[in-house]
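Excluded from the complex is one protein chain; the other protein chains are retained at their positions.
So that you can tell them apart, the chains are marked A, B and C in the order they are listed, and the count of residues begins at 1 in each.
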Amino acid sequence: MSDHSDAMQACLDACLHCYRTCLGMLSGHCLETGGRHVEPEHVRLMLACAEACRASAQMMLIGSPVHRHQCGACAEICAACARSCEAVGGMESCVAACRACERECRAMAA
Amino acid sequence: MSDHSDAMQACLDACLHCYRTCLGMLSGHCLETGGRHVEPEHVRLMLACAEACRASAQMMLIGSPVHRHQCGACAEICAACARSCEAVGGMESCVAACRACERECRAMAA
Amino acid sequence: MSDHSDAMQACLDACLHCYRTCLGMLSGHCLETGGRHVEPEHVRLMLACAEACRASAQMMLIGSPVHRHQCGACAEICAACARSCEAVGGMESCVAACRACERECRAMAA
Partner (left out) sequence: MSDHSDAMQACLDACLHCYRTCLGMLSGHCLETGGRHVEPEHVRLMLACAEACRASAQMMLIGSPVHRHQCGACAEICAACARSCEAVGGMESCVAACRACERECRAMAA
């Protein structure tokens, strides 16, 4: 039980960190920088990733076992966002947050 | 392309309808009725289902292809919520909304 | 009581319509059009307006009397988004949705 709680706490922290990083970087960095940073698919992925992380955090706080389905989806979306951020370049903090969240979410979804 | 848009529109409508039904029934019916309607796992599922539907709607509005991962998770969570509502009883509108949303989300996720 | 419910239903509908319009137009129109449509303050307002409407809808569905504070904030944010959309131009559906939501939310907040 406490192992479970520790793992969920780590995943919750990773989701909220990735949420803050993606949404904050989109507004504070991508919109200001322009060019490839506002390419529609990249902006959409950043917004979708922020939402996936936020929904995963919400469901872990609610504490229903169905959060594992949400975490499974979140892992895939974080992986896609990390790839988009790598392709755009200069978004290392976002790549790191997405990769960390992907890892924690895969563990919760298993 | 327009077929795709029609299917997404139907799924978006189903998600927002299920979101409204689950959250509205939880507050206006389950909390007032008490007893089995406020059994923790049932309340958690109703809240988790509302959130899953809301996140799916958000991602379809954003329009990133990753919405299919979210819709896949949403289908599973709607199925679980429908079963919980059937077990509690007297929640036909919620069962119907969850089943309809599950069906549309499975089609989007495929 | 039923008057109250009718007014809340109208406000809930207006909020969800404005939410869908703002987020859908941002992704499907502004990001594709570029130029003034992706000017940072405009994109931020569109995203903030979608979130304000979404939170107002959530609180009306929850049914707590504190939703009137949220509706009051939403009215101000919708008004600001409508002005930004008018300044950018070619966003009539968004202006109309924001103005309608502003009006319903002011009535709920009063």
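Basically, a contact is a pair of C-beta atoms (placed from the backbone, for glycine too) under 8 Å apart; a residue touches a chain by one contact, two chains touch by 3 or more.
Every value quoted in this text rests on a predicted model; they were computed, and no experiment measured them.
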Contact partner of the left-out chain, one of C:10, C:73 or C:107: C:73
Among C:22, C:45, C:85 or C:98, the residue in touch with the chain that has been omitted: C:45
Contact set of subunit A toward the excluded chain (per top definition): 12, 16, 20, 23-24, 27-28, 54, 58, 61-63
Residue ranges of subunit C at the interface with the undisplayed chain: 41, 44-45, 47-49, 51-52, 54-55, 58-59, 62-64, 66-67, 69-70, 72-73, 76-77, 80
Residue numbers in subunit B that touch the chain omitted from display: 27, 31-32, 34, 38, 40, 43-44, 47
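Throughout what follows, only the chains that are shown with their structure count from here on.
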Fewest touching-chain hops separating subunit B from subunit C: 1
Subunit A-subunit C separation of Cα centroids, rounded to whole Å: 26
Rounded Å distance between subunit A and subunit B, as computed from the means of their C-alpha atoms: 22
Touching two or more other chains - residue numbers and ranges from subunit C: 27
